[in-house]
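Here you go, one structure.
Complex shown without one protein chain; remaining protein chains in place.
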Amino acid sequence: MRPALFLLLLVPGCLLASPDVSGRWTLTADIFHTPLHFPLQLSQDGGQLTGTLAGSPLTGALQGNSIRFVAKNEGGSTRETQGTVKDDVMTGTLVLRDPEDPKPPEAVPFTARRVPARRSGPPQRHEFKPTTFYRQFSAATPPVLSISPGDTVHTTTVDAGGEDEKGVPHVMGGNPQTGPFFVETAAPGDTLAVHITRLKLNRDWAVSDDAIVGRGLGSELAAAMKDAGKLVRWHLDIQRGVATPEKPAEHLTQYTVPLRPMLGCVAVAPNSVQAAPGTGDSGYYGGNMDFNEIVEGATVYLPVNVPGALLYVGDAHAVQGDGELNGNALETSMDVEFTVDVIPAKRIPGPRVESLTHIMTMGLAGSLDEAFRIATSSMTQWLMNDYKLTVSEAAQVLGTSAQYTVSEVADRNAGVVLKINKERLQPLASAAK
Amino acid sequence: MRPALFLLLLVPGCLLASPDVSGRWTLTADIFHTPLHFPLQLSQDGGQLTGTLAGSPLTGALQGNSIRFVAKNEGGSTRETQGTVKDDVMTGTLVLRDPEDPKPPEAVPFTARRVPARRSGPPQRHEFKPTTFYRQFSAATPPVLSISPGDTVHTTTVDAGGEDEKGVPHVMGGNPQTGPFFVETAAPGDTLAVHITRLKLNRDWAVSDDAIVGRGLGSELAAAMKDAGKLVRWHLDIQRGVATPEKPAEHLTQYTVPLRPMLGCVAVAPNSVQAAPGTGDSGYYGGNMDFNEIVEGATVYLPVNVPGALLYVGDAHAVQGDGELNGNALETSMDVEFTVDVIPAKRIPGPRVESLTHIMTMGLAGSLDEAFRIATSSMTQWLMNDYKLTVSEAAQVLGTSAQYTVSEVADRNAGVVLKINKERLQPLASAAK
Amino acid sequence: MRPALFLLLLVPGCLLASPDVSGRWTLTADIFHTPLHFPLQLSQDGGQLTGTLAGSPLTGALQGNSIRFVAKNEGGSTRETQGTVKDDVMTGTLVLRDPEDPKPPEAVPFTARRVPARRSGPPQRHEFKPTTFYRQFSAATPPVLSISPGDTVHTTTVDAGGEDEKGVPHVMGGNPQTGPFFVETAAPGDTLAVHITRLKLNRDWAVSDDAIVGRGLGSELAAAMKDAGKLVRWHLDIQRGVATPEKPAEHLTQYTVPLRPMLGCVAVAPNSVQAAPGTGDSGYYGGNMDFNEIVEGATVYLPVNVPGALLYVGDAHAVQGDGELNGNALETSMDVEFTVDVIPAKRIPGPRVESLTHIMTMGLAGSLDEAFRIATSSMTQWLMNDYKLTVSEAAQVLGTSAQYTVSEVADRNAGVVLKINKERLQPLASAAK
Partner (left out) sequence: MRPALFLLLLVPGCLLASPDVSGRWTLTADIFHTPLHFPLQLSQDGGQLTGTLAGSPLTGALQGNSIRFVAKNEGGSTRETQGTVKDDVMTGTLVLRDPEDPKPPEAVPFTARRVPARRSGPPQRHEFKPTTFYRQFSAATPPVLSISPGDTVHTTTVDAGGEDEKGVPHVMGGNPQTGPFFVETAAPGDTLAVHITRLKLNRDWAVSDDAIVGRGLGSELAAAMKDAGKLVRWHLDIQRGVATPEKPAEHLTQYTVPLRPMLGCVAVAPNSVQAAPGTGDSGYYGGNMDFNEIVEGATVYLPVNVPGALLYVGDAHAVQGDGELNGNALETSMDVEFTVDVIPAKRIPGPRVESLTHIMTMGLAGSLDEAFRIATSSMTQWLMNDYKLTVSEAAQVLGTSAQYTVSEVADRNAGVVLKINKERLQPLASAAK
């Protein structure tokens, strides 16, 4: 038995006034200076504790300031903690035991912090003028602003090449981001909702090119395209709401495209264990999704991985065809406004988007086939979790109502989106009540 | 020099009245009883012939009834014919020479027939009540009816399981087809246009199931779904225009789906050299495309591969979500009407669909990634050929206007469709003039 | 109750001498003239019958010549038969009931035939000189020869282009096949083993080309290769055991390749419901696998789908690199000898190959990713079924001993092969006893 535990047991619990530890915490283990975050939910009944750690049920005890608990997952592994609580902060050691591992388990230090309540007062509107832009979706970047659920942020983004509304470059290209914004109360295990309330063009030109990316090129087209890739500038006629090539080629002199401003990137920081992805990448944390329905009025849902979520936005497009076939869309700077919300203790597997008319899941993977699988699984899960359908019922809804789009083929991950019209879901929601 | 040719040259051309061979022919080589069709286009200037054979330029001579010509393709291979012409039929031998092949080339017999002109008179409307249904898209099935360009056919299809509007089975299941219809004047190298003028439900039920096909199943969902696949019957309320499960599961009691009748299969016979595909398969010849925009009002374009095209229709669905995720859509019988047209001497690489609002290309392949490539290449070719765009211009249009859908994931081939709104193309069409 | 059944029950069983129906049968349902084969296994105890139909347990009764039984699968569907038995042939009607289907079920006629025992006598050696060659792996082609398990066939194959050992063409190209051979006792539900005992080159040249197929072409290489594809003839120096280009290009004057004769195609007829695949295709029935370890000494295992299996062989290659990258290997005619065996009542999911040193499973699918999945699943099943491993044990063996090869990328299906060295399996086989 370890000395610390020995001492602990000697102290009569009744002599110490225990704090109330019930509620939501974020437990952060320190694995050789790499932080590892787990959602922790505690319920207290006298000195007895129940709850969950990273979704696994736990039991434990609180004696004065001394706390210990054990969480056991389905495979039989356990996470055991012991420590002390003071002022909404727990510190101690965490031991992971795998029943198959004959080695004595290692103890690592941890700190747990209570998930803060939303500060009181009405939602606020923040004006934020960015001066630095980031080229990674990193959990380690210090936040530029702290906001509360319900708050609105008004800011701007530079274009994918790092240039602002006046064409002034501020940073090397590659989708540099505005943010990160720290969302108070957002904790690992939650879902962040980003309501895009305004996307307003703030300059009258955009840049693109005339290549077609590899995923769209068959052998013959590849041969025909081998010299493609030159820069194409577009004029954005904000008054008329259309884009036209500045120097149109012979057959495009009359060609116009309706403007439909969108954000190529909306991201939270991924978990702190993995290397921070570059801002051309995407995944469960969102990122460079390049989905042309992330427009004004849409809501993007992302899983929170680190305390405060750390929200990034950037890579605005004046308009983009499905797939971002040229590798570039009509890249431009943007005037952006959004409102955030936190859905506590709800874990989603990857990006979801909601419009006035549809709910949508996005699969992001190294092939369209795999992205399709993920989008389908993710929507099935959504229907089962939120609409309480059985897997058979979900299959019947998908079979009759699925709408698929290829959102992105220009980056390392390809994207496939599965949409369901909300009209179809209305009667399910009623039935689910 | 071969004896036959020697003799031919001795005969003075002026002694014989030569027929006029100018125009379109279909040349059919007989390769050990396997027919091989080539489009042949001849222009006659005195005794001199020019034209194309299977797209390669040819030169030749006509002397009385004796004809000979040589076509040479880009790689240097030649096809040489010599024969006689009589009453719009040519017969003779064809020799294929490959400059890399040291072996003496073989001569095979051929027959060429003049592509008939459309018979005179106004378009007709045909009532056709099918009694036999086919389970292969075969070039060898004798046509059930011969129709002319402009003609309309009114007929019916049985459901995918072979049952008619009264639920009476007529044939083993697997998308049995009505047809094939022989379209006069349609010749290899042409394009067949099938205008779907009416799709009317003729019974009040459909069958489907509650599985999700493998392409939609990730590992977790596969485990959850392992017992799925039971039959689900749907009621088709034609009056209200909606489908509902006949015995809805608990949460689907209020679930309704708007009816949108479509044809799962529209096909021409593939080329006569390959094995006839089953009616669950798809390819450049169309087939079991299961694309939910092949509805009333749509036009399907398919490349003609054999004389008469041999058009098949079948596998009607009362409604289908994108992808046909259950493996079955709402399978039902149908009252079908369509009008055919032939676009002569225009070869398209695979299925195209046109609606009131969009032009669409379909990629059909063993993976979504490959299907995506094909759809993109095919649309690029369409824009370049019909709208006269350069490859750079086509890329700019696609980058700003592409809309992708996943049409089908339930069969051996997956399908991806690329659509372009016709409003975008209107100014291009003007510029192309 | 149906009249026929009513009458049947009135007849006292004791008055009729019942035949012994125990043993293996093949039941063939006639679905509107499409035959559908099921393995049927019966055990008789007095008038009571037990057994399996297509793997589902059945119970039934035999009274005189009248027989009836019901098989029920896991999903609750039943197959009910009633009929009469005479001279090892049963005839009657079969009714399929799906509990979810409100429609009255249809009855279809069936015939069941007892699987014959191997004829007595020692194995025979057959000389077979083919005169007709087939371009489909069809269940409908009449067999050219009937052979018994243990028998050996010595025959020849023409090359992929239809030419024989003298370069004489016999049939249109596209991998024309020798066969089909009817293997007595082989019944649906069995496995056919084809031991390749001799593959001997019978001419000194082969044809190939210098293209690379689409699956190997990235965008850059596609542009560089756009004019490739010319015929390349190879000299086969059987004495020295090497192949060399007949007219080598500048840098290939010294290039030689060791001969390693192989069969591109080994196939059984697929099930009789599907359209017969062309001889360029592949699948669970084998076919055009183009796997360069199907050499002398190898055994190919294929699932039997129709009575007699109907074995085809063809498409011999003098040597082939992995993947058959040129689309053609060194295509040549061949002197072929093989011995067949039947493994009764053992169903394998797809092609397996065994060499002196390895067991191998092959995945054949529309993408390498899917082929990889199938090969892996198929080997896991092999280890679980034949070596009695748990899924965890199978995973440990695969994780440490898997060897993967890409067998084929030139056809509609790509192939991935998973091999396990038999030395690794030796101790498992001992443990399994």
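We call the chains A, B and C, going by the order they appear; numbering starts again at 1 in every chain.
One rule holds for everything that comes next: a contact is a pair of C-beta atoms (placed from the backbone, for glycine too) under 8 Å apart; a residue touches a chain by one contact, two chains touch by 3 or more.
These numbers come from a predicted model, not from an experiment.
Asker: Looking at the whole complex, which of C:208, C:305 or C:339 touches the chain that is not displayed?
Answerer: Of all options in C:208, C:305 or C:339, contact with the hidden chain holds for C:208.
Asker: Extract the touching residues of chain B with respect to the undisplayed chain.
Answerer: With respect to the unshown chain, the touching residues of chain B are 214, 217-220, 222-223, 225-226, 367, 369-370.
Asker: In the complete complex, the non-displayed chain touches which residues of chain A?
Answerer: Touching the missing chain: residues 31-32, 34, 36, 74-75, 98, 100-103, 106, 135-136, 162, 167, 169-172, 174, 207, 227, 229-233, 246, 273-281, 365-367, 369-370, 412-414.
Asker: So which bits of chain C touch the chain we can't see?
Answerer: Touch set of chain C with respect to the missing chain: 208, 210-212, 215-218, 220-221, 224-225, 228, 230, 232, 243, 245, 249-257, 319-326, 328-330, 367-369, 372-374, 376-377, 380, 387-393, 395-406, 409, 414, 416, 424, 427-428, 430-432.
Note that in this section only the chains that are shown with their structure count from here on.
Asker: Of all chains present, which has the mean Cα position farthest from that of chain A?
Answerer: C
Asker: How many angstrom lie between the CA centroids of chain A and chain B, rounded to a whole number?
Answerer: Here the centre of chain B sits 45 Å away from the centre of chain A.
Asker: I'd like the Å distance between the centres of chain B and chain C, where a centre is the mean of that chain's Cα atoms.
Answerer: 31
Asker: Counting only residues that touch at least 2 other chains, which ones in chain B make the list?
Answerer: Residue numbers touching two or more other chains: 230, 232, 367, 369, 414.
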